[in-house]
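Some chains omitted; the rest stay in position.
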Amino acid sequence: MDIATFKKILDEYKRSVTTAEQAAEKLNSLNSERMRDICIDNWRGLRTGFPEVIFGNGKTDKQIINIVEKMLAQNTVILITRVYAGLEEKLSSIAHDIHFNERARTITISKPENFKGKAGIITAGTGDIPVAEEASETLEAMGIGTDKIYDVGVAGLHRIIDNINAIRKTDTAVVIAGMEGTLPSVVSGLVDIPVIAVPTSIGYGTHMNGFAPLLTMLNSCAAGVSVVNIDNGFAAGYQAGLIIKKIIGKSGE
Amino acid sequence: MDIATFKKILDEYKRSVTTAEQAAEKLNSLNSERMRDICIDNWRGLRTGFPEVIFGNGKTDKQIINIVEKMLAQNTVILITRVYAGLEEKLSSIAHDIHFNERARTITISKPENFKGKAGIITAGTGDIPVAEEASETLEAMGIGTDKIYDVGVAGLHRIIDNINAIRKTDTAVVIAGMEGTLPSVVSGLVDIPVIAVPTSIGYGTHMNGFAPLLTMLNSCAAGVSVVNIDNGFAAGYQAGLIIKKIIGKSGE
C-alpha cells in the first residue's frame, strides 16, 4: 500500500470527512473497476510500471471494446495480444493511432514514438518469427527499441557467430527457438547480457509442442538464461522490458 | 572473435613472424587449457563477464583441486557449487580466504568484500532456504549485495505484503518456492522489478520433485517472471547478477 494515498485517506478520516467504513471502502474502490464479468486493475501501472495488458484470447469483441474504452480514459498505451485480424477495424470507431501487427497478432494503441534502450530479438528459424514479433511489439509498447536477428540457428553455427557483436551491443537478448532449442545456451555462452529464452511449438514428434526446447533451455549449462512459457513472446518481451527500464532508468540514458 | 587479438595475430603473420598454420594454431591455443579429462575455459570471464564456475557435483576432489590451482593463477574470484562438507579443508593447502556455506553447499575463494546493487532473495518456506543461500552466495561472488526475506509464502498472505516495500527497493528479486509455487506470481503482480523464479523440490505426491511449482511459474498470469531449473539457486543468482551488473554498470553507481 502506497503511504501517500494511505495518508490522504487517513487524513480525511481524521478530519471526520469520512467514517471508518467509508475510509475502508475508499481504499478498495480506488483499486479496481468492476464491470459485468470483468474487473479492470486500474493501479497496475502504478504498481508494476506498466498498465494492464489485454489478453485477447477467449474474450469476446465486446468485452475487449469495453475494456479499451475504459483504458482510453487513462491516456496510456494499450497493448492487446493474441488478437485475430479484423479486430483493429472494430476498434477504429472508438480509438485512433491503432497499430496491428499481423504476424505478432497484436494491437497497440498510442504506441510510443521514441525508444530508449535496445533489446536483441533473435530466432533460430523462420517459423519462430511470430513469437519474436510479439516480443518486439511488447518491448516497443514499453518504449524500448529492438534489434531483430532472425533465422540464425546452430545448424549453421557461423550464422550466430557472425551476429554476436551486434547482440553484445543490446541491453538484454530475447532468444527464441523451437526444434531442439539450443540457441539460447550458445548465445549465453558468448555474451555478458541476460538472455530471456522462449521455447516455441515449432517441431514435431518428440518435440511435444515445445516441451523439448523448454527442457533444453531449463537445463542450459551456460549460466545467464531464464525461461518463459512456450510461445510466450509477450512474457519474454515484458521481462526484457522490465530489465531494460531499470538499466536505462538508473543511468538516466 | 575480438578484432584486436585478431589483428595482432594477423600482423605477426604479415611480418612473417608466423606461418598461416601457426596463426591458426595461435588463435585456438589462446582459448582454452587442456588437462586430462578437463578443458578449462580461460576466456569465459572476458566473454561473459564472470569466470567459469566449478560445478562440484560429479567431479573428484582431485579434479576440483587441479582446476582451482589453474584458476588461482588468474587472480579471480572462484565459486564452486554443489560441494560436500570437508572439501574446504582439502583446498586450504593451496588457497586461503576460503568461504564455505554449509546450507548453500558452496565454496567461494577470494570473495569480494564490498557489494554494489541489491538483489532480493525471497522464499516461500523454510525448506527453500538452501536454494536461496546458493543464489545468495552466487550474487555475492559477483559483488552484489542481497536482502534475504524467508518463509513468507501465500498461505499467510500478509507476510509477503508486509515485505513488499523492502522488495521494491531491490534491483531484481529471486523468488524461490516449492509446494504449489505461487509466490513469484504474487510478488510480480506487486512490484516493478524483474522476478527470477526458482521452483524447488520441496513437496510430495503430485509435486513431482518440483514440476508442480515449475509449471505454476511458467504459467504465471503476472508478467515479469522468468524461470530457471528446479533447485537451481546458482542459475537464478547468476541471472539476477547479470541484470544488476548492467543496471549498476550503466548508472555508474
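All chains are identified by letter, namely A and B, in their written order; residue positions are counted from 1 within each chain.
Everything below uses one rule, namely that contacts are C-beta pairs under 8 Å (C-beta built on N, C-alpha and C of every residue); 3 or more make two chains touch, one makes a residue touch a chain.
Since the structure is predicted, the reported quantities are computational estimates derived from the model, not experimental observations.
Chemist: Total subunits of the complete complex, with 2 given?
Modeler: The whole assembly in this structure file has 8 copies of the sequence.
Operating definition for what follows: only the chains that are shown with their structure count from here on.
Chemist: So how far apart, in whole Å, are chain A and chain B when each is placed at the average of its C-alpha atoms?
Modeler: 25
Chemist: Which of the residues in chain B come into contact with chain A in the complex?
Modeler: 1, 47-50, 53, 171-172, 188-194, 196, 214, 218-220, 223-229, 234-236, 238-239, 242-243, 245-248, 250-253
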